[in-house]
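All protein chains of the complex are present and in place, except for one that has been dropped.
Entry: subunit A
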Amino acid sequence: MVNIIDLHKSFGKNVVLSGVDLNTDQGGIYAILGPNGSGKTTLIKSILGMVLPKKGTIEVLGENIKIDSAYRNHIDYLPQIANFPNNIKVKELIRMIKDLRGAKNTNEENLIRRFQLEPFLNKKLGNLSGGTKQKVNIVLTFMFDRPLIILDEPTTGLDPIALIQLKELIRIEKDKGKTILITSHIMSFVEEISDEIVFLLEGTIYFKGTIAALKEKTEQPNFEHAIASILSKHHA
């Protein structure tokens, strides 16, 4: 699905990614983890073509992403901060994104019901709370049914009910055989849903594999401690 070869990126003197190789051909849910500033968002934005790599190639569904912007048709992306134009209504925003992507078959009704957004459809986005905006963000992401889903901190601001709904939704999408990339700081969430961990540290992939393999490698019985042990070992 996504194939990254020797990806390098720096902002000025600050080297963020130095030689990342990643292949997600088996499908499933990949959790991209790492301490703050380890390049998680840069990696995701490189896949989306928002950050231009210094070196290396990225292929999405076999297409080199440098050539054409049309590959983004295959991606559903949930950005980290959901901030929309304040003047327009939820309903209009949904219609607008549909129009911009030129998509006909969308399942936003289901998603609106799932997250109980009906009372907000005619409200302006400027008047919504952070959590409700995030729900709208989720609807905008999941309504297109594309093979690759990228979620950047999807749990931000969600209440427990919405969180349960989100997990269920992610599982449904996974069962359709999609590839899902997630970044999150909530370890319990990651442990619950992800099939594979991609751990970024100082610009390279320090560990890639299942949670069980990570526990074995670090000799820790608990996932959160396993992550913490990588970090402390590295800083020691």
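Note that a residue touches a chain if its C-beta (ideal position, glycine included) is under 8 Å from a C-beta of that chain, and two chains touch if they have at least 3 such contacts; residues count from 1.
The rule is simple: contacts and distances are computed from a predicted model.
Missing chain, UniProt protein name: "ABC transporter permease", from among "Diguanylate cyclase", "ABC transporter permease", "Fumarate reductase iron-sulfur subunit" or "Cytochrome c-type biogenesis protein CcmG/DsbE". From the options A:Leu48, A:Ile94, A:Val190 or A:Ala226, the residue with contact to the chain not on display is A:Leu48. Contact with the chain that does not appear here is found for just one residue of A:Tyr71, A:Phe207 or A:Phe223, A:Tyr71.
On the side of subunit A, touch with the chain left out of the figure occurs at residues 11, 45, 48-52, 69-73, 75, 77, 79, 81-85, 87-88, 96-97, 99-101, 140.
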